[in-house]
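The complex appears here without one of its protein chains, the remainder shown in place.
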Amino acid sequence: MKKLMNAPDAYVDEMLEGLCAAHPTLVRTGERGRVIRDARAPKNGKVGIVSGGGSGHLPLFTGYVGRGLIDSCAIGEVFAGPAVGDCVEAIKAAEGGRGVLRLYGNYGGDRMNFDLAGELVEEEGIRTTTVLGCDDIASAAPEESAKRRGVAGLILAYKAAGAAAEQGADLDEVTRVAAKAVERMRTIGCALYPCQVPGAAEPTFTIGEDEMEMGMGIHGEPGIWRRTLAPADEVADEMLERLLADLPQAHQERVWVLVNSLGATSLDELFIIYRRVKAGLDRRGITVLRPLVGHYATSMEMAGCSLSLIGVDDELDALLRAPADCPFWRNQP
Amino acid sequence: MKKLMNAPDAYVDEMLEGLCAAHPTLVRTGERGRVIRDARAPKNGKVGIVSGGGSGHLPLFTGYVGRGLIDSCAIGEVFAGPAVGDCVEAIKAAEGGRGVLRLYGNYGGDRMNFDLAGELVEEEGIRTTTVLGCDDIASAAPEESAKRRGVAGLILAYKAAGAAAEQGADLDEVTRVAAKAVERMRTIGCALYPCQVPGAAEPTFTIGEDEMEMGMGIHGEPGIWRRTLAPADEVADEMLERLLADLPQAHQERVWVLVNSLGATSLDELFIIYRRVKAGLDRRGITVLRPLVGHYATSMEMAGCSLSLIGVDDELDALLRAPADCPFWRNQP
Amino acid sequence: MSVTTTGFAALLTRVAAIAAEREQELNKADGKLGDGDTGMTLRRVFAKAAEAVASPPADYGDFFKRAGMAASGATGSSLGSLVAFVFLAFGKSYAGRTELSAGDVAAMLGLARETMLARGGATLGDKTVVDMLAAIEEALRGAGDFAGMPKNALAAAEATLDDYRARPNRVGRARMFADRSVGLDDPGMLAVALICRDLAAPAT
Partner (left out) sequence: MSVTTTGFAALLTRVAAIAAEREQELNKADGKLGDGDTGMTLRRVFAKAAEAVASPPADYGDFFKRAGMAASGATGSSLGSLVAFVFLAFGKSYAGRTELSAGDVAAMLGLARETMLARGGATLGDKTVVDMLAAIEEALRGAGDFAGMPKNALAAAEATLDDYRARPNRVGRARMFADRSVGLDDPGMLAVALICRDLAAPAT
């Protein structure tokens, strides 16, 4: 797979250098330059929110560092978790004296490193809590929902928790809001073409010229089925049905919808999918409060899309609408 | 090439349906539903700005319909110009009593249809002017720069002219601003993988598994050279050199930079390119006032990127910074 | 000898069928120089135009206006738009007429030429569809009946193709690499020649 890149080992650092050069509100820090913090962080008297994970998912994670969202990120190699030392520095960058929420996707490496980092900073008197994004319904059965991987829906948890922190909530309250957002969030992805990790000899997975995979994860984790490419409407219907079968009925009254490109898939296709999803929700009497359609959490040049639903109440809806400003998401005041 | 779509003939209409469902400020109108206007247009007493062209370039053109940008668009099939009737309706949708600027890319079909439409509305007493985007330096020699095709740089002309119109300028003034922006804008693209028009049996062009093409147009128009894929830094250097060789020295003091994905190319890669472009401009003592890095004008799932420079003075810089709000670009007030 | 709009509608249906059959060949010719859509464009334009006058109004003004509006809605490509503009120009010129005679044909071709030059901005000799229409106009000027037309038009068309093949394209996408266009037929010219060939074929 062809990419516009230089040496594979320089990929992440050059990307971060360009990202921060293009977005002056992002500051690159940390011993290895793998920590990105908001230029205004830490904000005194505000609960901090730290996130992070492997590279290759832009705008996630770094693109959501900003006012009313997250304060800092620890970044690993492509598709590999961040190092402990970077997690420690990212937490410190977010600490404004009221503690830090660690809010990131549920992956083994990420968890081990953020957990150890949490213990290390605790010794220095920084209080931390953890909420894990685990919205990918294809990655574990409903009974094991805590084992699910975190995918695109994480950004809605950033938004809700970020707004609460910005409004002055304390660490427990910010943590409660993040957990509530995660609990009401469901995502499913489908893939058409793979991506390739810089330096790897082969794409992350292979998929036949006329095939697609339903439920595939953002690193190419196997999904629910692999079959001949179906029309967009069928794909949209199945994704929506699977999400609604998983989301408790009580959270199906009003939703925010996120139709996300995995990378190569065009806005054209996303809108064709959204059109059908909207019709399906309308038919079921579910109110779409606000749709987000675009590139929010990608896997480099992977083709496909993910659909996320979050069932909101007045509190969550207000937090999601609250002002925010980061390189890839801006709500107006 | 696999896509998430239904019947090819429904591609454009379903895309527009989803687009407008997701973005309530966009209203779909016109006899065939191929006109998109801002919900607040026409604005009484404001000069209107109309654009349009073929589908397949989202966010261009429809994504820039909004306050401080363009008022309406006429949309054709994928990579084919809009029909005369739709151009007429789009012009009327933009007319707020002070005339309408027709601002679109320099392509034969688009021009013929917008020209005829201009004559038809003139009969109804609507005054119109024309400015054509012609920023693609690979599409004609400098002596024939008026024959060049319009590509990604068009959005900066939208922004400047849109701000002028919003500030109450008259038609001649808005036209002057648009022409000034176009005159100071240069773009070059390079492609790694092709895209495929829905319903076509083959991709728009073919390109070897280890090749790239410098200067390729947004429909796969042949460029300057086709060679083995080069490292990102070499590609960035050549693109920048070619643009600077073409842009008059007088406009090389301060620039806005646009690094645009042609579709499949990831933000990672765009930032790697931007990093090098920024270094090249710094080295030459050229000030980057603001960079835009992302998906602004695509060719569906084509892989590659384009680089645009616009040499600004205080007037253009202020207009580009002025408040604006459309689905895919928002400057804060 | 003259034709009513019913006869002309039948001709349009015939041309639409030819365009559909020749689609791939024309796309291929355009693919060498441009974006490979000339065949698709013409198939859609003529199909829409023929469909729009399937129950033809008697007046040629209405007839061509309807065909033109339908053609114009079918495509915004260069050639498609030019064809639509020609129909619309016919609509203005032939309003009030219910019959067209052989003597009108050269004048119609002349109006098509003028319309295309005015709208497209090309000049004669640029190696476009207009040069082809001009050559056929020349060949049919003064003809008294329809009978020999397809054959004469075809002869002129083939001579014109041969004539222009060695010359470079000077408009549209092909202009950008005029050198590579030497030795190739312009897709718009080729389209007209193929239509003439297929219209002439059964008469042979």
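Going in written order, the chains are labelled A, B and C, and every chain counts its residues from 1.
Simple rule for what comes next: a contact is a pair of C-beta atoms (placed from the backbone, for glycine too) under 8 Å apart; a residue touches a chain by one contact, two chains touch by 3 or more.
All values reported here derive from a predicted model rather than from experimental measurement.
K.L.:
Wait, the hidden chain, what does it touch out of the ones we have here?
P.N.:
Touch partners of the hidden chain, whole complex considered, are A.
K.L.:
Consider the whole complex, including the chain that is not shown, and state which of A:Arg37, A:His219, A:Arg242 or A:Arg330 touches that chain.
P.N.:
Of all options in A:Arg37, A:His219, A:Arg242 or A:Arg330, contact with the hidden chain holds for A:His219.
K.L.:
Which one touches the absent chain: A:Ala80, A:Leu229, A:Leu247 or A:Leu281?
P.N.:
Checking each option in A:Ala80, A:Leu229, A:Leu247 or A:Leu281, the one touching the absent chain turns out to be A:Ala80.
K.L.:
When the complex is taken as a whole, what residues of chain A touch the one chain not shown?
P.N.:
31-32, 54, 76-77, 79-86, 108-113, 115-116, 139-140, 147, 197, 200, 204, 219-222
Everything that follows uses one rule, which is that only the chains that are shown with their structure count from here on.
K.L.:
By the document's touch definition, which label belongs to this structure's chain graph: line, ring, star, complete, or other?
P.N.:
line
K.L.:
Averaged over CA atoms, how far is the centre of chain B from the centre of chain C? Could you give it in whole Å?
P.N.:
32
K.L.:
As a quick test, compute the distance in whole Å between the mean CA positions of chain A and chain C.
P.N.:
55
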